[in-house]
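A single protein chain has been omitted; all remaining protein chains appear in their positions.
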Amino acid sequence: MIKVSIVGARGRMGSHVVEAVKAAEDMELSLTLDAGDDLTQITAENTDVVVEFTVPSVTLDNVLTLVGQGVDVVVGTTGWTEGRLAQVREALEATANELQSVFIAPNFAISAVLADHFARLAAPYFESAEVVELHHPDKVDAPSGTAIHTAQGIGEARAKAGLGPVPDNTQTDGGSRGQVVDGVHVHAVRLRGLNAHEEVLFGNAGEQLTIRADSFDRGSFMPGVLLAVRKVNSGDFPGLTVGLDHFLDL
Amino acid sequence: MIKVSIVGARGRMGSHVVEAVKAAEDMELSLTLDAGDDLTQITAENTDVVVEFTVPSVTLDNVLTLVGQGVDVVVGTTGWTEGRLAQVREALEATANELQSVFIAPNFAISAVLADHFARLAAPYFESAEVVELHHPDKVDAPSGTAIHTAQGIGEARAKAGLGPVPDNTQTDGGSRGQVVDGVHVHAVRLRGLNAHEEVLFGNAGEQLTIRADSFDRGSFMPGVLLAVRKVNSGDFPGLTVGLDHFLDL
Amino acid sequence: MIKVSIVGARGRMGSHVVEAVKAAEDMELSLTLDAGDDLTQITAENTDVVVEFTVPSVTLDNVLTLVGQGVDVVVGTTGWTEGRLAQVREALEATANELQSVFIAPNFAISAVLADHFARLAAPYFESAEVVELHHPDKVDAPSGTAIHTAQGIGEARAKAGLGPVPDNTQTDGGSRGQVVDGVHVHAVRLRGLNAHEEVLFGNAGEQLTIRADSFDRGSFMPGVLLAVRKVNSGDFPGLTVGLDHFLDL
Partner (left out) sequence: MIKVSIVGARGRMGSHVVEAVKAAEDMELSLTLDAGDDLTQITAENTDVVVEFTVPSVTLDNVLTLVGQGVDVVVGTTGWTEGRLAQVREALEATANELQSVFIAPNFAISAVLADHFARLAAPYFESAEVVELHHPDKVDAPSGTAIHTAQGIGEARAKAGLGPVPDNTQTDGGSRGQVVDGVHVHAVRLRGLNAHEEVLFGNAGEQLTIRADSFDRGSFMPGVLLAVRKVNSGDFPGLTVGLDHFLDL
């Protein structure tokens, strides 16, 4: 049994993690902490892996403290920069335990991570590629960071394969052709009832390939979180790992 | 048997009409004319209905001549304005035959006409609505005239139902949210391999309705053309009729 | 303000209705009752409309009692037969209030009701039609009642329009062609993560029309429930009405 403690346990994501850990047959729930709680309660005795879902302003301090406590950490909080990641790497190198590990992911939805990966693989083989992302109307940014990341991956793969620009003979447009990211047109739909969705469209003469990832609710992140807990605990990924794709056998 | 003559018979659309009429069990092909041919060869003796697919610069003259010849006309050429339509109405009123009719349609694809109609019917019942059109990359205008028409229909139906603006909390956007037509966001995708496609998305809390019309090739217009020939020939639609929706029992 | 009481208020659907009524600006929540509570607490003084979401074994008695109490009733419980509906009609005729009304719906999802309606309207214009329904894997029946209803509607509309059987040259099939309902092939997909979804596919040479309704969660029924409360309360639908389509302006 993997002993899992959760930091940010009463938050929107954390409360889902609590339930997911309880339901997992190979895990047992240890401590559940929130803002104001003392993180040094978490030790290598009571915890194998900590799942940390808090806010950008505190997550770095939390992770550094937890590394000092000698436990592995899975981090779902956003806001990580190269400088912050470097601090985590240093902290890990300073520990005596060579197998200790920290995992940070911008997106725990397996379907979204796979879609992004497949888009990059498929890109060299198609003349045309566009990205449509669809979200609930309360989202403040457009397009989504995930869609930008996917478009960049497609752009890179096309460049590496020596493909030129996508064919586009549009001469008059009032703004309907979307935002161009690394040569790839990206469209953002906002619709009540949706959560987070991405569709990648590829086209050649006579054929189309479509890859679509739907995240219907926060529960969609739990399989990815549990996978990360298991991988981090396995000892196969010492040090800092960023991105769920490293845990998928692709 | 309905005797059908075709003007523009060697054109891209006309050549499809020739084949479609030959294959229709209730029609027989009479004359097939093209640019330079004398339209007065077409008479009420050899022709019940003329199908006219030419170019905007000659279609008005063609229709006026054919009305004078005493035959019904189905017109697929674009470029009609209110002033041009008025000239056709006058010509029809001047004929002795009260049942004589002219039919003009911007789109003969039944799926597209139905999608447009259903979008207008559904619009009052949803908080959110957006339109995505997808075409081959050689199309010069974006978004398509059909998508603009659909968005306008949704906007009108929302206004009539007293709905306010669609919910949209976007605060930063680099152009991905598309072109806003009567309050409805319209997105245009251009992809090699596609022909002409439209998707209308409606959303409420917890639910989505999607209506999609795909036109894979020019053959998609033939069922609509044959339907128009039959309706025009029935005598049930004297005078000028514009739009295939008038011939559908909706 | 419409005074709304709820019978079955702690049930899966009822608890959503409680929240929806609280959030509606034109309604106020009156009584919330459950199994064992005395329905005669509900009177025309404290209640304009009752929403009843219970179980098939008690719903008829509940409705008859509530009609006797002189209030309008919106019923979401299933299991209604012609005989049971007749008893409700008799009870309504026996009341002094000519405007009193009962509304019963098998499906309150507006998107599903519209998809069903549009499918029937579109059916006469296409050679081919098939239905694919998709649900969570805990559903015990396949295909869904909604999909059967849609297929029957398509079958009726095709028959009325004089269409023959759908084209199908399949000669060897191991069971992949689905269940045939009134001549229409119906397919059922069961997928973890889904809730209730239906896709209707129509095809002609060169074109396709697709109508899809997605119900992502129970919240999707609330706009339909609130619409029914308002319509029942309006006095425009005296007597018994079955089916949400009667309240949509189609």
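Every chain is named by a letter (A, B and C) in the order it is written, and numbering of its residues begins at 1.
Here, a contact is a pair of C-beta atoms (placed from the backbone, for glycine too) under 8 Å apart; a residue touches a chain by one contact, two chains touch by 3 or more.
All of these numbers come straight from a predicted model, not from anything done at the bench.
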Touching partners, among the displayed chains, of the absent chain: A, B, C
Of A:Trp80, A:Phe103 or A:Phe202, the one touching the omitted chain in the full complex: A:Phe202
From C:Asp48, C:Asp116, C:Glu130 or C:Glu198, residue that would touch the chain that is not displayed: C:Glu130
Contact set of chain C toward the excluded chain (per top definition): 126-128, 130, 132-134, 137-143, 147, 166-180, 185-194, 201-208
Hidden partner chain, residues of chain B it touches: 193, 195, 214, 216-217, 220
Residues belonging to chain A that touch the chain removed from view: 109-112, 114-115, 118, 121-122, 124-126, 202, 204-223, 227, 248-250
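Assume only the chains that are shown with their structure count from here on.
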Labels of chains that are neighbours to chain B and to chain C: A
Central subunit by CA centre of mass proxy: C
Same or different residue numbers at the chain A/chain C copy interface, by half rule: same
Approximate Å spacing (C-alpha centroids) for the pair chain B, chain C: 35
Geometric centre distance via CA averages, chain B-chain A, whole Å: 46
Approximate Å spacing (C-alpha centroids) for the pair chain A, chain C: 39
Numbers and ranges of chain B residues touching at least 2 other chains: 126, 202, 204-208
